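Provided herewith is a single structure, encoded as structure tokens, for subsequent inquiry.
This part shows chain A:
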Amino acid sequence: MPIAFKKKVAVMTGHCEIEEAESLFTWLNEEASRQVNLKVLTSAHTAVYQVLLANKPKVSVWPESERLFWLTKMMNNQSNVWCE
Partner candidate 1 sequence: MSELLDVFIGESRENLESASQELLEIQSSGSSSERVDKIFRDLHTIKGSSDLFDIKPLTRLAHAAEDLLDSVRANEVAFSDDIGELLLEALDQISIWFDELEVGSQDLEQWQPISTNLGAKLRYFIDPDASDGAGIKNEASPTSTVSLDDKFLTDEQIDLLASFSENADIKLLCQVEGPYCYLVRYTPDEGCFFRGEDPINVLLALPGLKAFNIDMPELNHDADIYNCVTSIEALGCADEDAIKQHMAYYEGQYTVTVFSSQALRASCVSKIIDNVAQIADQTLSDALADNNLEQVNASAGLLLASQDIGDAHCDDAKRATLQFLSAASELDFLRGPESSSVAETAESANESIGQSNDAVVGTDDTANVSVLGNADEDAPLESNAKPSDISARPEKILAPHEKAILTQQLTLLNSDNYKSEFMFPSISGLVGNILGETFSDEGTLALAICNALDDETINEQADETLKQQSAEDMSAVATQTTDTPEKAGNNTESNALNSTNESAQPVKAERQAVKMLKVDQAKIDYLMDIVGELTVAKNSLPYLAKQAEEEGGSRKLSKQIKAHFSIVNRLTESLQSAVLQIRMVPVSHVFQRYPRLVRDLARKLDKKIELFLQGEDTEFDKNLIESLSEPLIHLLRNSIDHGIESPAERLAAGKSEMGRIDLIATPLDDSVIIEIRDDGKGIDPTKIKLLAFQKGVISEAQLESLDDNEALQLVFAAGFSTSEQVSDLSGRGVGMDAVKTMVSQAGGTIEMHSEVGVGTTFKLLLPQTMSVNRVMMFEVSDQMFGVGMDAVVETVKVPTSDIQRIRNEHVLVIREKLIPLCNLRDALGFDEAEEKEEHSILVVSAPQGEFGLIIDKFHEGIDVIQKPLEGVLAGYAQFSGTALLGDGRVLLIINVQEVLAKCL
Partner candidate 2 sequence: MKTVMIVDDATTVRMFHKKLVSTPDRIIEEAENGVEALEKAIGTQVDLFLVDVNMPKMDGYRLCKEIRRNEALRAVPVIMISTESANQDAERAYQCGANYYMTKPVDADMLKSVVSAVIGGGANE
């Protein structure tokens, strides 16, 4: 299961395919306080990123993967991201 929906936190794991986007979106919309745990997320389909970037839910743990540095930056409202 790439996304495990717990009580308050959705734990996203590995690569999240487009199919996950809808459930994540609905789940986040059900309650404004819901959070995402991105610790072990490695990559995702654009549709999933879209849900994260457009609504910027609270993040309980930021991604460990270096490849997702940009997601951290963007979800922290940085408008453009430079690769280091």
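Candidate entries met the following condition: all candidates are chains of the complex that A comes from, given by their letters.
Here, contacts are C-beta pairs under 8 Å (C-beta built on N, C-alpha and C of every residue); 3 or more make two chains touch, one makes a residue touch a chain; residues count from 1.
No experiment lies behind these values; they were computed from the predicted model shown.
For chain A in this complex, the touching partner among the options 1 or 2 is candidate 1.
By the touch criterion stated above, chain A contacts candidate 1 in their complex at residues 18, 21-22, 25, 29, 43, 45-47, 49-51, 53-55, 67, 70, 74, 79-83.
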